[in-house]
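Omission of a single protein chain aside, the complex is shown with its protein chains in their original locations.
So, chain A:
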Amino acid sequence: MSSIVKPTTSKNSGLLKRMWDAKILYLILLPGLIHLILFKLLPLFGLVIAFQDYSIFKGILDSKWIGIEHFSKFMSDPYFWKLVRNTLLLAFFNLLFVFPIPIIFALFVNEVRLSAVKRFVQTLSFFPYFISSAVIVSILYKVLSPQGGLVNQMLNLAGFESVFFMADPGWFRPLYVMLNVWQLFGYSAIIYMAAMTSIDPHLYEAADIDGANRFKKIINVTLPSISSTIVVMFILAIGQILTVDLDKILLMYNPSIYDTADVIQSYVYRQAFASDGFPNYSFGAAVGLMQSVIAFVLVMMANKVSKKYSESRLF
């Protein structure tokens, strides 16, 4: 049985032989593999409903095939370009602010000497992640209300007119991004802080000998050491570029801000799950598939660029 722990297969052994030698390990892999096939891969076949007039009662086999009707319906909708524009802008601003802030935060926290303080700050920054969007948006409504909200009271005291933040289309994107930053920065910073723990202390010692101050050590030691993690996280973030937080948007949604808040997901939600009529699962699946394909292409491109210009890549 010693071969199980320490495989002693010779280079000339065939694949099957090597597999047989490691049979116990493959057996351990089996439940995970079954789970992956049953719950991750097989459901992918459900995507065919994007090409059907799917009826939940008839099922996939008996529903009518309609080709790319749902795709052309979406792309020919008069709101298509407005939706794409709103979605991309929201995703762009989200990426611009939500992605780098946890890195900056992690770099700063890493510099805290007292470990008790470090842990306290880390824990505190982590809390917002566990607050539900419903609670956060409710708080936002209260704080920003033009009628007695804290922010407007302060503005009034400073001699400014009240601003109707939640009803101003121009404020939607900044508020959405700010909420995301606040909610996610502590959580997202964990991965970078974990990467920093694996940095060789000798590098800092060498930097000290070279006379580097703390800022220079951050720039020349810490940041390059975690760059591969940053690149991988960035590629993953690009894959999520068309994914917006629908819960948050629907909670912030009102007729005054449709101009900027109406994104692909909110459009699909009201088209596919309108209160009257039958849920249009096929349409939802078609738009979802389109988004996934675009996201896949973006990830591949980012991976390729990363492969070309740096050591890091996703796969």
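Rule of thumb we're sticking to: a contact is a pair of C-beta atoms (placed from the backbone, for glycine too) under 8 Å apart; a residue touches a chain by one contact, two chains touch by 3 or more; residues count from 1.
Here is the rule we use: contacts and distances are computed from a predicted model.
Asker: As a check of understanding, state which of "Putative aldouronate transport system substrate-binding protein", "PaaI family thioesterase", "VacJ family lipoprotein" or "Response regulatory domain-containing protein" is the UniProt name of the chain not shown.
Answerer: Options "Putative aldouronate transport system substrate-binding protein", "PaaI family thioesterase", "VacJ family lipoprotein" or "Response regulatory domain-containing protein" narrow down to "Putative aldouronate transport system substrate-binding protein" for the missing chain.
Asker: Looking at the whole complex, which of A:Y141, A:W182, A:Y204 or A:F234 touches the chain that is not displayed?
Answerer: A:Y141
Asker: Give the residue, chosen from A:M166, A:V221 or A:V263, that touches the chain omitted from the document.
Answerer: Answer from the full complex: A:M166 touches the omitted chain.
Asker: Determine which one of A:F93, A:Y204, A:F234 or A:Y258 touches the chain that has been left out.
Answerer: Once the missing chain is taken into account, the touching residue is A:Y258.
Asker: Among A:K64, A:R270 or A:K304, single out the residue that touches the unshown chain.
Answerer: Reading the full complex, the residue touching the unseen chain is A:R270.
Asker: May I ask you to list the residues on chain A that touch the chain which is not drawn?
Answerer: Residues in contact with the chain left out: 1-2, 4-5, 24, 27-28, 30-31, 34-35, 56-59, 77-79, 141, 145-148, 164, 166-167, 254-256, 258-259, 262, 267, 270-271, 273-280.
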